[in-house]
Every structure is written in structure tokens, then in C-alpha cells.
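Removed: one protein chain of the complex. Kept in place: all other protein chains.
The chains carry the letters A and B, assigned in the order they are written, with residues numbered from 1 in each.
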Amino acid sequence: MSRRLLYLLPLLTLALMAGFFAWSLLIGRDPAAIGSVVVGRPAPPLNIPALQEGQAPLTDALFKSGKPVLVNFFASWCAPCLAEHPLFMRLKEREGAIVIGIAWKNKRDEALAWLKRLGNPFQTAGLDLEGKAGLDWGLSGVPETYAVDGNGIVRLHFRGPLIERDLTDSVIPFLKGNTP
Amino acid sequence: MLELVLALLSAATVGVLLIPLLGSRFDAKSRFEGELGIYRDQLAEIERERTNGILAESEAAAARTEVERRILAAADQAAAVPSSKPPSTLHKVLPPGLALAVPLLALGLYLQLGHPGLPSAPFARGSAPAEEPHMDIARLVVEARARATEHPDDPEAQAALGEALTLEADGTVTQPALEAFNKALQRNPGDPRTLYYLGLHQAQSGDSAAALARWRDLLTKYPDAPFAPGLRAEIERVARAAGVDPGLPPAPTGPSREQQDTMAKLSPAERQQAIRGMVEGLAERLKENPQDRAGWLRLANAWKVLGENANAVDAYVHADSLAPVDARQLADWAEAYVRQLKPGDPPPPAAVAVLERLEKAEPRNGLALFYLGAASFASGDKQAAARRWKALLSRLPPDAPIREMLEQRIKEAEAK
Partner (left out) sequence: MWARSQCIALLLLCALPALAVEPTEMLKDPALEARARQIGQALRCVVCQNQSIDDSQAEVAHDMRRAVRERLQAGDSDDQVFAYMVARYGDYVLLKPPFKARTLVLWLGAPALLLIAGVALLFAARRRRTATVAPPPLNEEERVRLSVILGDQWDFHPERSEGACGKQERSLGLRPRDDS
């Protein structure tokens, strides 16, 4: 009898593994989501020239104002950035958010023309032509958005364009002081 | 072709699996005979190794006893199973059932999740751009901007600018586009195009609820407009993205999918015939159910497309008697009237009434200005005729072909 049960063991193992894989597939985890180590840490150092020539460079001082700040890496050549642009306009105009734009690997005049054509949601914008600031922030591409709280700690990170659900579920509560 | 190859492959696989399953069904006795042969060989082998000195005497004895025990156990088993008893139904059905279930399940999953009708990607990519009408968006924007600057109070010009700017931004309603639409809305609060784009802007800036409310409102007002199907699709798309119920009113009944498919196979003449048949069917149904305003409007539009302008006018009259039609439908109605005119003839009184309503709704409508001018001219009010035609002339592009003729007629009107 116990022999018989022994034969069932491989089948049981298989069923267990199948169950485990089905579970990991169905809990809705995005296998491509790799998170960011920056979240929960102080904002990485920032020292880049302003996008608008003649303006003061962008530094860490931006995160020491005591107010929550959104940092959006964008580029005029990036189509998803275009898609999320109206959301940032809304964050600026309806929610009063402070958004810092960083043009990543973008020519200065192209980024400026893009903002002129679409509208400018940024309180201040910087230029990261070589992608060095992007590397310090752990960027993998554009668009990417970080939310830095009043104490200068990164609280949220979004890889890819923001969508409505991100706004209602996390960004707007964050701006209102409720860190999710 | 590929499907056939795949089907053959699965059939072959199932066959390979089934042959041993079906072949292995000896009855218990013949199986025992087979086993016995193996055991005999084993015993002979042991004996050979013993005589050759490979196996020690004690080892050989142990091995032989083990084999003999197995023979006895096998014999017991064979005796326990009555050899005449047919294999149980489960035993008979399970292996072929399982073997068939795998390809059938796979097929079912494929039909559920796959896209059997999907064209291969290189083909789709190669043919798509060729069919897209080439549009010089940059020129469109320049022209729209020039017109909007020239006529800052014209809602039409502002809305056109907003639309051009949106096109330029690949369908994103940008901040400058939004400003143009807001200006257009101030002058013309009911303009469906402006309302559509303002809704699109709301959807894009993360306020799907407001966008959907605005669009649903628009669809209720214009259930039969040419843009209604597109608007429905947009509502569904945004509602799906936001994870809410689209809350759409039921769609007006159009030709079904099968009808469209059979339609596509007909020759142009046959197709024309079929369309006419469908339109006549609709007219019959409306005779029985004359309160269906949306139906009358659809019929009017269909007759107009078929060039049956008198029938179209008739249908518009029916629809209008149920509830006044909107500006766009007024324009179509008036057009159905004037298309029946011989060149140079003034419009009849019924047409003038419609044109006057159109002029009231849209003071800058070219059709109304031209034909009401002709009516005024015919009735002797040459001043009014000249005023209308001049208004039209100022709105025409410089290279409009009718410019010359219009200037000629203005001269005639101002002659006395």
C-alpha cells in the first residue's frame, strides 16, 4: 500500500509545482516590474543645468523646500511622454503640484519646442543630455516619475507613463500628504 | 496550409500515444505468459553465470530464489484476475479519452485566446501605410492658425485650429489646442466637435468620469450623426481603460455583420441593388411605425446618398414633424432640396423655409447664403441678395471655382 503512495509522489510534486506557478501567474504580479532601490531612500544627488538657458541650475536644494515634489524624466522624442503630458498639466493646474521636469538625452531646443507646443507643466526643468542624472536616479528609460516627500525621501516611483489610476490611487493622495 | 500541417502533426502524436495504449490490452493470462518468458530467461542467465563462475554459488541461489518468488507472485496475480472478464469501461475509455482531450483542449484554448483570423504581421505592416491618406499636418496647422487669427470670433475656425493642433500631437489635446476649443465653445456652446475634443482632453488628463459624462450627453443629442459610431467606440475604449461601465444607450440597428460580409462580395451594381432594397425595406417599416424619428433621419440620409433627393426631403419632413431637426440635418435637408433644382432656378417656398431655418442656426452657412440670395433675387429683393452673396464671397477661399460666377451675380444684383 505504501508502495502505491510512493508512486503518487511525483504526481503530487507536479501538482504542487503547477499550483505554485498558477498562483504566481494569477496574483497579478507584473513579472517585468523590477521596482526601484531609490524608493525609501533620500533623493539621489541632482546637479544639472536648467533647460532654459540663463536660469539657475537644478540642485538638491529643490528637495529641501519641505513640500512634496514630483520629478519627471521626459524627452521630446518619446511617445509615451506625450501620452502622459496632459496628466502633468492637470497635476499642475488642478492639484497645484510642483513638478520638476528633466529632459533626458534630449537636445535643448527640441525639448523647449516640445514644451512650447504642448504646454509646460513643470515648475522648473533641467537638462540631462548625457543621461548622468538618469543613472544616479536608477533610470531605465523615459518616461519615469519619482515622488519626493517634504523631507527629501523618494516615496513613489513609476516606470513608464503615468495613467489615471496612478493619479487617483497614489500620486494625488501622496500630494495631500498621505504616503501610500 | 499551416493549420493542416499542425492538425496532421497532432494526429500523428495522438496516434503514436494511442498505439501502445490500445495494444497493451492483453488479458491477464497472456500477459502472464509473456512475463514467464522473461523470468525463464533470467533464470537461464543466472544459471549461465553460475556455471561460468561469474556468480558465487550463494549469490546465484539468492538471485534464483528472488526470481522464483516473482514468478509465484505473478502467477497469483494472474490467477486473481479472471481472464474472461473484459477490461473495465474506465480502462477502455480513459487512455484514448486522455489522448484526445489534449489536442481538443489545446484547440479550445487557441480559439479562446488566439486570433485565428489575424493576418501575418509583415503583410499588415506593409499594407497599412499605403491605405492611410497622406496628410500634410504641418500645412494644416499653418492654415488653421492663419484662419483662427484672422477670425478670432469664428467658433468653426477655432475648433479647426484645435483639431489641427491635436492631430499634430498624435491625438493628444495639447494646451494650445485646449485654449482654441475653449474659445470655440464660448461662441458655440453646442458644437459637437468641440465637445468631443474637450471630452478627449478630460480623458487624457485623467478625468475619465467627466469625459464619459460629456460624451454620453453628446451621443444622446446626436444618436444618428455620422460621428456617432466613432463616438461609441471612444466611449467604450475610455470606459474599459478606466474599468467602468460605458453606460451606452442601445445602438441603432444597422446592417448586421453577416449582411456586411455578403455585401462585400457583391459586384458594384448588385451592391447598389441590395442597398436600395434595404432602404426600401426601411421605408416600408417606417410606414408602419411612423413615430420612429431616428428611423426617418436614417432613411433621409440613405435616400440622399442614393441620390433620391425628393424621397430624402420627404423623410426629413417626417422627422422634423416629430421634433425639430438640428443644424446639421437642416443643412442636409436643404441640400436635398437644392440638388433637385436646375442651375439658375430659385429654390421653391418649402426649400426657402428650410434654408431660412438653416441660416438662423448657422448665419455663415454657405448653402443658405447662396440659395437664399437666389430666392431674394427672384422675389425682387436684390439688396438682400447682394448682402447674402457678399457675405458668402468674403468666406470663400481665393481660389474657389464659383467665385467668378458669384461676383457676376452680385454685379447683377447691384445693377439697379
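A few remarks follow.
In the analysis below, contacts are C-beta pairs under 8 Å (C-beta built on N, C-alpha and C of every residue); 3 or more make two chains touch, one makes a residue touch a chain.
All figures in this text were calculated on a predicted structure; none of them were measured in a lab.
When the full complex is taken into account, the listed residue touching the unshown chain is A:139, out of A:102, A:139 or A:154. Across B:32, B:181, B:222 or B:377, the residue that sits in touch with the chain not pictured is B:32. Interface residues of chain B with the unshown chain, by the touch rule above, are 29, 32-33, 36, 40, 43, 47, 57, 61-66, 68-69, 71-72, 75, 78-79. Where chain A meets the missing chain, the touching residues are 32, 34-38, 44, 105, 130-132, 134-141.
We take it that only the chains that are shown with their structure count from here on.
In this assembly, the C-alpha centroid of chain A lies 34 Å from the C-alpha centroid of chain B. Listing the residues of chain A that touch chain B in their complex gives 79, 82-83, 85-87, 89-90, 117-120, 163-164, 167-168.
The touching residues of chain B, when paired with chain A in their complex, are 168-170, 172-176, 178, 201, 204-208, 241-242.
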